[in-house]
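Before anything else, here's the structure in question.
Note that one protein chain is taken out, while the other chains of the complex remain in position.
The letters A, B and C name the chains in turn, as written, and every chain counts its residues from 1.
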Amino acid sequence: MAFDSDDRQNWRAAVAQVRARTLALAAPLSPEDMQAQSMADASPAKWHLAHTTWFFDEFVLGPAGASPPAPEGTRYLYNSYYETVGERHPRPDRGLVTRPGVAEILDWRRAMDAALDRFCETAPAAAFAAAAPLIELGLNHEEQHQELILMDILSLFARHPAAPAYRTDLASAAGPDREQGWIRHEGGLVEIGAGPQGFAFDNERPRHKVWLEPFSLADRLVSNGDWLAFMADAGYATPTLWLSDGWDSVKRESWAAPFHWRESSDGWRQVTLAGLEPVDPAAPVCHVSYYEAEAFARWAGARLPTEAEWEAIAHPADFTGNFLENDILRPAPSRDGSLFGDVWQWTSSAYSPYPGFQPGAGAVGEYNGKFMSGKFVLRGGACITPRGHVRASYRNFFEPQLRWMFAGLRLARDCA
Amino acid sequence: MAFDSDDRQNWRAAVAQVRARTLALAAPLSPEDMQAQSMADASPAKWHLAHTTWFFDEFVLGPAGASPPAPEGTRYLYNSYYETVGERHPRPDRGLVTRPGVAEILDWRRAMDAALDRFCETAPAAAFAAAAPLIELGLNHEEQHQELILMDILSLFARHPAAPAYRTDLASAAGPDREQGWIRHEGGLVEIGAGPQGFAFDNERPRHKVWLEPFSLADRLVSNGDWLAFMADAGYATPTLWLSDGWDSVKRESWAAPFHWRESSDGWRQVTLAGLEPVDPAAPVCHVSYYEAEAFARWAGARLPTEAEWEAIAHPADFTGNFLENDILRPAPSRDGSLFGDVWQWTSSAYSPYPGFQPGAGAVGEYNGKFMSGKFVLRGGACITPRGHVRASYRNFFEPQLRWMFAGLRLARDCA
Amino acid sequence: MAFDSDDRQNWRAAVAQVRARTLALAAPLSPEDMQAQSMADASPAKWHLAHTTWFFDEFVLGPAGASPPAPEGTRYLYNSYYETVGERHPRPDRGLVTRPGVAEILDWRRAMDAALDRFCETAPAAAFAAAAPLIELGLNHEEQHQELILMDILSLFARHPAAPAYRTDLASAAGPDREQGWIRHEGGLVEIGAGPQGFAFDNERPRHKVWLEPFSLADRLVSNGDWLAFMADAGYATPTLWLSDGWDSVKRESWAAPFHWRESSDGWRQVTLAGLEPVDPAAPVCHVSYYEAEAFARWAGARLPTEAEWEAIAHPADFTGNFLENDILRPAPSRDGSLFGDVWQWTSSAYSPYPGFQPGAGAVGEYNGKFMSGKFVLRGGACITPRGHVRASYRNFFEPQLRWMFAGLRLARDCA
Partner (left out) sequence: MAFDSDDRQNWRAAVAQVRARTLALAAPLSPEDMQAQSMADASPAKWHLAHTTWFFDEFVLGPAGASPPAPEGTRYLYNSYYETVGERHPRPDRGLVTRPGVAEILDWRRAMDAALDRFCETAPAAAFAAAAPLIELGLNHEEQHQELILMDILSLFARHPAAPAYRTDLASAAGPDREQGWIRHEGGLVEIGAGPQGFAFDNERPRHKVWLEPFSLADRLVSNGDWLAFMADAGYATPTLWLSDGWDSVKRESWAAPFHWRESSDGWRQVTLAGLEPVDPAAPVCHVSYYEAEAFARWAGARLPTEAEWEAIAHPADFTGNFLENDILRPAPSRDGSLFGDVWQWTSSAYSPYPGFQPGAGAVGEYNGKFMSGKFVLRGGACITPRGHVRASYRNFFEPQLRWMFAGLRLARDCA
């Protein structure tokens, strides 16, 4: 996507493409599937369809006076967390809102798509210039919810005793096993973060200097085979490998394997978007918490990279990895040395503001900044992330005990 | 229903009538409505549709080798609480089972209805005689779930900010206000409970003697108007009116009015199956817990009746009250002196086994007996109960803090 | 105790005797022991010392203008549950009130004892007559707290890894094993409850008629040996033996033996007031919940008695059993057929008001009545109950999941 152009046809195409993909992701789901909410952290697919539409209503077409009629209660029901916008429905209760139904929400989406298209085509230049940054934000926001639809549905189907498949026609995740090597970096003063040009979320800015000591980064992700060795070596039963809070989680939640794994008479299986599949030792491990990733790294005699180390190694245009468009939707053994794709990679960096950080103006200032406590940064994008959505400076973030994301890890170590 | 006949046509008609009514009750609901579970105590409407079908599969046609094919996982997913039958899905997670969907469950219901009909028509006499008591139990069981579908849906819609109506074409609940009078009973040795003939649940038996002191029972239910007076007199703010556990509930859950009531600028409204309606002072109060009923009675200088007192007054054939068939589906002002209908009536009797109680044989022995702790008995049936389902000896039972049932009260007092 | 006399010397002696025994029970405890609160249901020994003194301050000498000065905050800190008296300190926080300390509370007790004695000796007749029922209630109240001091201390020491002994000089609990026989009752119309003469709590009144079917009651308590057989027969692993709520407790709290039992390499031991002792098969089982007692009875092909059945068998003057004065302070094998002593006996009766029940006048009306929901009645007194405290009509009551009381059971069964 190139949003610095004022060629309206590009905008119309980008809007149409992103909005259509959301619908395509929901297509395999029944109304019942789209209604259910697997846990407080997740949302019903139906809610994602509505919330991404509400975003354009609230922040783009509403202020421009160009919104189509919305179902009753929209503003209250589909506001996610914007205090500035007003009261909102409690997040854990999203699965109880059965009306409007899926059909009504799809009608609203269609009306919104048409109105957006019309606005992109016909809005006066000044109005469009004012709206364009929020349209761009809205599309990036919608891509985030595309990923959320998939991880939330997986977490729902994983609660089902039969672990139904989201799709049975996905591309194969098979691939070669590969030894892990190391990429060395000499350290020194580097710059990370997004520069002033192009789209980036506010939390990626400003670009700034960081001093690094010499280090090495692994040239592939930690694999299921690596993880099985950790399990076989009593990784989940050795408290000295774990952060104190992590060990509390292990005991409280009886962790003994990654999330979505099930033991069967013929070995470990994992619930995937293709249904229940054998765990492939060559594929990257997925659905591990920060605590697990951190303990694994200690067990392996290594550590997690900081986000600055990760970004210092990442080539800014290296997006050949396994993304949503590959239509695999499960992590797959890496075929090349790309730092990106397959699974989000836990870093050891707490999610904090960069020096000089400024949240966006208005309600969208709540987009990122207010979550800057208690979370760790993940980098690189996953097999359910739209390819063009990720950047070298992209900062994803989750709480250290969470496991329903497509999260894994890549090792790092100090160099002499 | 007359089930002591061996006229197979009567059985076929009864089965067809009860099963069809369940479908009719679900008809106004969308797949999304039928998927959601408002709380752990309630179940999705879809689950009720499946569970009532599972009951015939598990206890009637399965043992007879006459069951139609069932969706995968049926035995695990739709067993409610029968330990004898095996492992079952956790109750609070019923709303997460999106597959099988509504359509597949309706297909299964239709196949079951056809198989039941065929079985009633063609089963050899010995096989039918063995199955008949369980068919009868299954129909009474299904009638209980008809009531549950309605109270669970109301509790779901009551969580919705807009409180949608289940139906907009219900009969009117309007009616005259009426002074309360008293019905006197001289006490002495009475008999209560179901005799050996005719259908009754095991918990209604055996019929047995109870000694009563002289008492009076009110000739109408406590009304919303009575309740508003209690509220105006600080009923919810006066701890000495309450049982200790009740007062804890008042504070912990911030009770200030019956469940499903909402205060608005023009007075109290209540969420009903017809949507949000003004509270009618003449109508019986509904959706109050045992704790509230008991506190109200103390405030009124009266008390709740025991279940033996209630039954000693009840005429065994007096079913002119407001039941499901009236198609009002809300409590309505009483037009006559019937003890039955409108709302279940809390009694002061803890739910305990009668002297000589014997649970049913086999798995259905778990039907009632194992719930005999921590609950209170309610009598009389409600506006969402099928008329023929209730008996003078009928014992409903719920925990004292629950409020989503259609429960109200009738006062009693000692006589000199 | 004979309180119907107006011989003031008898009153003085009774007051002195009861008050002194409380102090004697606290004597083996350090200030640290008396400060700690083992759980929200229990209270620190120090609090019991203060609360029993507050009772006389609030209800006897205060109204008479004869109270000695009390430590600051007394009224707030030592009110247990009397809403009429005003705000009070939250029960779970009693263990956090370190000041006043034990010494200051003992000073206050001594001053109160002296003032009580003076009041009994010198109060004008009218004032004394008004106060006497509350003095009598206060002494019976204090005897209840004597039992609570012991059960609360045991629950505290049972939380200690070394299970320290409350006393090491207790009398032996050894005794003969004995076969269980049955006592038959022909049923019919019986009377239970306390008559109008003599002291009884309000919940024991009025005396009233109850109809009983023929039944038998076991002539001894269920023993540890019986219980070990239940355990060996997978009693704690067989859901069909249990009430539904009971089975939930088994799983949630991982019950596998009575409370305070610990498995060791040479068999089961139990924490007692004499420290950790081997489980004696001949002694009555103790520290079982209602749920466990009820499941055991079902396993044994019997049932629990109702409280009316129990009382119909109990000889009103049969107090030869094992009580506090025996100074054993653990249940001991029964030497005779007394129905009383050793352990409180669960009945199948929910704790409900008797027909015509009237709570006491004033604040002491909160003494019993407001707890009449969610509890079951226990009868007979325990080895930590003062002998004179119990009556045939005495109703103790606890919630069905609780286990820190000295509670066991005696079987019953229907007769043809």
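Everything below uses one rule, namely that contacts are C-beta pairs under 8 Å (C-beta built on N, C-alpha and C of every residue); 3 or more make two chains touch, one makes a residue touch a chain.
Not measured: the values here are computed from a predicted model.
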Visible contact partners (per top-of-document touch definition) of the missing chain: A, C
From A:S172, A:S244 or A:S264, residue that would touch the chain that is not displayed: A:S244
Touching residue (missing chain; options A:F199, A:W268 or A:F371): A:F371
Touching residues on chain C - with respect to the absent chain: 30-36, 38, 46, 72-73, 76-77, 89, 93, 95-99, 101-102, 156, 159-162, 164
Residues from chain A at the interface with the omitted partner, ascending: 81, 83-84, 189, 208-213, 239-240, 242-247, 290-291, 294, 348-350, 352-353, 355-356, 366, 370-374, 376, 400, 414
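Just so it is clear, only the chains that are shown with their structure count from here on.
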Rounded Å distance between chain A and chain B, as computed from the means of their C-alpha atoms: 46
Rounded Å distance between chain B and chain C, as computed from the means of their C-alpha atoms: 38
Centroid distance [mean C-alpha coordinates] between chain C and chain A, Å: 59
Multi-partner residues of chain A (at least 2 other chains): none
